[in-house]
Structure formats: structure tokens, C-alpha cells
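Missing here is one protein chain; the remaining ones are kept as they sit in the complex.
Presenting chain A:
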Amino acid sequence: MFYIAIFFQYVAQYMKTRMQYRADLFVEIFSDLLFQAVNLIFILVVFGHTELLGGWTRDEIIFIYGFFLVPYALFSSFFNIWDFNERYIVKGELDRILTRPIHSLFQIVLERMELESLFGAVTGIAVMIYAGNSLGLGITWTDPFLFFLFVIGGMLVYGGIFVLIACISFWADARTSIMPMMYNIGNYGRYPVDIYNSVIRFVLTWVLPFAFVGVYPASYFLGKEEWFLYSFLTPVIGIVFFGISILTWNSGVKRYRGAGN
């Protein structure tokens, strides 16, 4: 309860600060939307002339992409930790975090949040509605609940993976990080996994389970029964991965050495 109250305190503060720089805010939202439009065009171009790709139609692929955008938007709003190593370890900012009575990872989530990224979710839902219409998909009363569950699961998968990567900084003393590379791998979750070979599919399912952010949960709404099992695994994988990442984080923080001088 306390954490929820604190969360909204930070959100309110965030909005207040953002509103002071309104011009910046609009530029950012605009470039965000533009970025998503470019991505969409890319998908249309790549999959434009292939009506079928490993058993998926063009509209299904677009639908998956639209779904992916939603958990991804949540992830980018709250897990802005790609520069964790530089900012918090090398510069020693974690010192400050560790002297406050809130879980350290939660504090970083709070102070690094970028709520503008949530607009990506709007784009995502728009894309899903467009593709769903072309496919003639209907909506049942359970769909919104499952959608919510899968989106949260997908966000936790993404968040868990990136928290685990951030944790490497506690053990290794490398000054650079492999975060940017992981952002690229993360993108594969938005394409149907069975178009890749079985090794890649295995990796994207069990090792770096990015497939649970796009393909698997979206398959449920597309009525692809052969993937239903994986669809329903989404929240489970999310909780398991995120749980592991928190435990790793907690033991990593004990190894924090501070910034030397």
C-alpha cells in the first residue's frame, strides 16, 4: 500500500515537472509517435508482398506488432535502466538510493520513469484495432482481462530481463554494458517465432523469453490454438523472470562497492 501511495506521489511530481517544460514534452511525444509510425511502415514494407510467412498472414503479423507495443510501452516508461551502470554504479548514485527507506530498484523505477512512452500503448492498441478489423476478429468479455494480464506479464518479462542485465554491473567491473545489444534482441519478440529456426525459438522462449512479450500472448487473440499454452504461460513466465531478477538484484546490491575516487 505504501509503495502504491509513493508511486502516485512520484507520478504527480513527474507531471508537475514535465508541465513546466511543455514545449519539450510536445516535441518528445511527437518524436515518439513518429518513431512508431516509422516502425509500422517498416513492418508494412517488409511483410507487404508476402501474404503468408511461416503460416502467418500480413495482418496477423501487424496485429502481433501492435500487441507488442503495449507491454513495451509500459516497460519503457518504468524500466529506464539502460544507463544503470554508468549512472548508478560508476558515478555512485546508488549511494543516495541506498540511504532511503524504499526498495532500491523501486526507487530507480520511480526516479527514472518516462511516462511519455505510454503513448506507445495508444499506438499499439490502434494498430491492433486496425489489424483486428481486417482479420474480422471479435471481442469476448474475457478478452480485456486477458489482455491486461498478458500485457503485465509481457512487461514483467521485459523488465526482468533488463534488470538481470543491469545486475551484471554488480559482479563485473566493466565500464561498458551490453544493454544496447539486448534492446536489439528484444525486438525479435515482435515477429512470429516460428519463422526462425528452432534454436532461436528455444532461446526466445526459455532463455531470453522475449517471445512472451509479443508472439505468444498475441496468438491467443488471433485464435492460434497451437500456441494457447504459451499464451497462458505469459503471466507465469513474467512473474518467474521478474522474481528471479529481484532476487539477483538484492544479492547484487550487497556487492555494491561505491564509486572509488
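Rule of thumb we're sticking to: a contact is a pair of C-beta atoms (placed from the backbone, for glycine too) under 8 Å apart; a residue touches a chain by one contact, two chains touch by 3 or more; residues count from 1.
One rule holds in what follows: contacts and distances are computed from a predicted model.
J.: Determine which name in "Regulator of SigK", "Spermidine/putrescine import ATP-binding protein PotA", "Diguanylate cyclase" or "Sulfate-transporting ATPase" the UniProt entry assigns to the undisplayed chain of the complex.
T.: "Sulfate-transporting ATPase"
J.: In the full complex, which of A:95, A:143 or A:225 touches the chain missing from this view?
T.: A:95
J.: Which parts of chain A are in contact with the chain that was left out?
T.: 2, 5-6, 9-10, 13, 16-17, 92, 94-96, 98-103, 111, 173, 254-258, 260-261
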